[in-house]
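This is the structure, below, for whatever I ask next.
Note that this complex is displayed minus one protein chain, with the remaining chains in position.
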Amino acid sequence: MHSIYNFATGPLCWAAFIIFIGGLLLKFISMVRRARSSEPYIFGYFSPYFGLRSVIAWLIPFVPRNGKLNPVFTVVTFAFHICLLVAPLFLMAHVMLLQEGVGMHWGTLSDATADVMTVIVLVGLAYFAYRRCTDPTAKYVTGPKEWVLLALVAAPFLTGFLAYHQIFDYQVMVVLHILSGEAMLIAIPFTWLSHMLLFPMVRMYQGSEFGGVRHVKDW
Amino acid sequence: MKKTILLTLLAVAASLLYLLPAFCQEDMRVIEPTAFENPQRPAAVFNHDAHNEKAGIEGDCYLCHHSEGKPDPDNTSEGTPCSDCHAVKAEKGKTGLMQAYHKMCQDCHQAKGKGPIACGECHVRN
Partner (left out) sequence: MSEQTKETKVIEDIGIDAGLEQLTEEQIEKTIMSVINAEGGTRLEAYTKTCVHCGLCSEACHYYHSHDKDPQYAPVGKVRNTMWNFLTKKGKISKEELKRAVLIAHTECNLCRRCVQYCPFGVDTAYIIALVRRIVHKLGITPQYIQDTAHSHAATFNQMWLKDDEWVDTLFWQEDEARDEIPSMRIPLEKEGADFMYSVIAPEPKFRTQLIYQAAVIFNECGLDWTMPSTTGWDNSDMCMFTGDFEMMGRLKRDHYECAQRLKVKKVVMGECGHAYRSIYDQGNRWVGWRDMPVPVIHSIQFFWELLKAGKIKVAKTIDKLATFHDPCNTVRGMGLHEMGREVAKAFYPNFVEMQPNREHNYCCAAGGGVINCGPPHKMTRVLGNRVKAEQLKATGAEVLIAPCHNCHGGLEDIIHHYKLDMEIRFLGDIIYECMEKPNAV
């Protein structure tokens, strides 16, 4: 237990975060550099005002028309993404580890709140899976990759939930939790999970074009 | 008649429950400082005597019950609650209570390569 736990929370954890943050950073830099050489005019039309206007509009539930047309999806996706980001970042156990490991710390959620949020993440993923089986278009463009990625996101939350409640063997579960969390982080820069970076980039560009050039809203 | 006997038995059982903490004090099974308000996890399991026997530190009280500075056999702090020095909310330059506990257990376990280190290994749910 000691060696595998220490390896997972030590070097592997560092590696995962370096790949996750470094990968996204490199992606950002390489895309901007490539755009500068191949499509430099993108920057000529880039407008922080219209770009942010579009991003913000899409970050408010039920503002975009498509959000209004898909109320269940809107509620689920907002709840899911908020919980997905907030629960792990402000989970007391994570902040404790960080504080004891590198000395950084910030506010935490109560365990009960984090527990509910974890369930919301899992319910959200279950809904996405259900939708991929039933919505004709989603089904049409869902392949093995989509299922793997859904599972990859579900794994750390499911194992985290089971470890927290000490269901099944705790030691196995906590190690699985750490490993699956790291696997998810590593996957982000290399898969469509990178939409966490590309969403604001693409939306800001599109918002600039729609707002600045075409004088119309894009939501 | 039967009802009365049942009620009496229940009352006895209930009063016995209140005795449990008293037993624990005799034979320490958990670390449950009262300083924490609204604790988020179950108290850490700690069988004081069994732990010390297993770890071979019976009599070396100073290793855990330290005073200021390095552990010193001549300067120990048994009987003083940890929270007397380690405030729940860490004061500047001092270790907070929760961290003090975590550090005390984990550092030693890590150094020896033995004993629990992950959250749920100490904060066991029943």
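For clarity, chains are labelled A and B in written order, and residue numbers in each chain start from 1.
Here is the rule we go by: a residue touches a chain if its C-beta (ideal position, glycine included) is under 8 Å from a C-beta of that chain, and two chains touch if they have at least 3 such contacts.
These figures come from a predicted structure and were not determined experimentally.
Considering the entire complex, the omitted chain makes contact with A. Of the listed positions A:L52, A:A79 or A:A138, the one in contact with the omitted chain in the full complex is A:A138. Looking at chain A, the residues touching the absent chain are 31, 34-35, 38-39, 41-42, 44-45, 54, 58, 64-66, 69-70, 73, 135-143, 146, 192, 194-195, 198-199, 201-203, 205-207, 210, 213-219.
What we mean here is this: only the chains that are shown with their structure count from here on.
Centroids of chain A and chain B (each the mean of its C-alpha atoms) stand 39 Å apart. If you check the complex, the residues on chain B that touch chain A are 38, 40-41, 98-99, 102-103, 106, 109-110, 113-114, 117-121, 124-125.
Within the complex formed with chain B, the chain A residues making contact are 1-2, 5-6, 92-93, 96, 99-100, 110-111, 163-166, 170-171, 174.
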